[in-house]
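Omission of a single protein chain aside, the complex is shown with its protein chains in their original locations.
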Amino acid sequence: MKQEFLKLSINTKGQKLYEFTDQTIDWIKKNNFKNGLLNISIQHTSASLIVQENADPDVQTDLINYFDKLAPMDKKLYIHTTEGKDDMPAHIKSALTNNQISLSVKDSELLLGTWQGIYLFEHRLEAQKRNIVHHFIGD
Amino acid sequence: MKQEFLKLSINTKGQKLYEFTDQTIDWIKKNNFKNGLLNISIQHTSASLIVQENADPDVQTDLINYFDKLAPMDKKLYIHTTEGKDDMPAHIKSALTNNQISLSVKDSELLLGTWQGIYLFEHRLEAQKRNIVHHFIGD
Partner (left out) sequence: MKQEFLKLSINTKGQKLYEFTDQTIDWIKKNNFKNGLLNISIQHTSASLIVQENADPDVQTDLINYFDKLAPMDKKLYIHTTEGKDDMPAHIKSALTNNQISLSVKDSELLLGTWQGIYLFEHRLEAQKRNIVHHFIGD
């Protein structure tokens, strides 16, 4: 049984879903992973990871709008406001979604459903560099 | 160290929590797993997986009602409406809960708390067939 690590960096430009399914699958293929567990974690608390529909891009727009309404960028609502009106809502959105996702690899295939993609969900307004750790354990 | 996979299919009939703790434990026993990690993932983005209380069924009713109020089935709120009034709320509920859960197995026991059960949380109104992948890695 072996283990491999990859630090994937994604430069974000505002609140959006950034898909990285292809980079993940490329890494699996390049390393010839057969069966194992792939743990993906984000090293930030103002952006998150989600598995979502990759078919209709309107789903992503609706998700962004929904979370913006659920955790409004209104400084009057929060104590922690020194890092900007979008920072505390970003922490909340992070708590409501995921910091990490574990996916299974079987017979060299990442076991995602037909309409599933893996996304970095950026919650900050300004450009950011986000680190996403990939960790494979298996054979 | 060994790995095993199981694809569990559950036929759902509307918005409800469908418990499958027994099927998971049966699979662990049948395979005589001793210690290891069990990754459970759902291959859909309009239903999700949650670990919740298995004692009072009212908890499940309250959860369903709560999530319905939090992500209302109102087409005016969303752009993505072509798949029905329940589809975009289903994606939102999926993002707010989990696509996958990793559980630990120790001394042939699934380490759940006394009142914890594993549930498929169906967010669509129509009947669906849902695929839930079980992946064990351990000995």
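Residue numbering begins at 1 within each chain, and the chains themselves are lettered A and B in the order written.
Here is the rule we use: contacts are C-beta pairs under 8 Å (C-beta built on N, C-alpha and C of every residue); 3 or more make two chains touch, one makes a residue touch a chain.
Just so you know, these numbers come straight off a predicted model, no measurement behind them.
J.: From the list B:Leu37, B:Ile79 or B:Leu125, which touches the chain that is not on show?
T.: B:Leu37
J.: Can you work out which residue in B:Thr21, B:Thr81, B:Gln116 or B:Asn131 touches the chain that's missing from view?
T.: Only one listed residue reaches the unshown chain, and that is B:Gln116.
J.: Extract the touching residues of subunit A with respect to the undisplayed chain.
T.: Counting over the whole complex, subunit A touches the hidden chain at residues 1, 3, 5, 37, 39, 41-46, 70-71, 77-80, 82, 88, 91-92, 94-96, 98-100, 102, 131, 133, 135, 137.
J.: By the contact criterion defined above, which parts of subunit B meet the unshown chain? Give residue numbers in ascending order.
T.: Subunit B touches the chain not shown through residues 1, 35-37, 50-53, 56, 58-59, 61-63, 66-67, 70, 96-98, 101-104, 106, 111-116, 137-139.
The criterion applied here is as follows: only the chains that are shown with their structure count from here on.
J.: Centroid from C-alpha atoms only, then distance subunit A to subunit B, rounded to Å. What do you get?
T.: 20
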